[in-house]
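Complex shown without one protein chain; remaining protein chains in place.
So, chain A:
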């Protein structure tokens, strides 16, 4: 029944999915943290930029953003992100698009975490002479991260599934392989089930493990 799978590199496709997800997760965690820092910071210009970025980017469909990286950045502006072959360029563009999009959600998950940190924590940190950056990086963000593990897990799960949009610009990940199999094979239900199962294998443990981590690192007050 599963014989037809032998003609396809299923593991290879899911490996690309994992690579897309991991690189985008790291990138959007960094960019999302910077955005959150801007949104809670004292500089009005940065606060404005952070707010505008989040509100614009999270309201654009991911497909549009991914297509924009390919059609806009690559084909119109000639940006190649340091790669020369078509496959690598598209992979990197997809990662960039996923980072730009997901960081808006990371920012908001973190900001909700920052809101759980009592004002007194930051006041006490300022009172011993820490600078704004130190207050944020040594006292507020470590506590905010701990209470945003679960919302961040939700963002990560969404990101893993969102990597399928990279198929729109030809990145050879799981969804593109599914499209190829559907065109060539007759077992349509089975194909969907196999791909769905592959994603559940990636996302279910992510949710469970991070849920456990979230409880483990929660700040006791």
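Brief remarks on what is shown
Here is the rule we use: a residue touches a chain if its C-beta (ideal position, glycine included) is under 8 Å from a C-beta of that chain, and two chains touch if they have at least 3 such contacts; residues count from 1.
As a convention for this text, contacts and distances are computed from a predicted model.
Missing from the rendering is one chain, named in UniProt as "ABC-type polar-amino-acid transporter" (options: "histidine kinase", "ABC-type polar-amino-acid transporter", "Peptide/nickel transport system ATP-binding protein" or "LVIVD repeat-containing protein"). For the chain missing from the display, the contacting residue among A:130, A:150 or A:182 is A:130, taking the whole complex into account. One of A:30, A:64, A:83 or A:138 touches the chain omitted from the figure, and that residue is A:138.
Where chain A meets the missing chain, the touching residues are 42, 118, 120-121, 123-131, 134, 138-139, 142-143, 146, 219-221.
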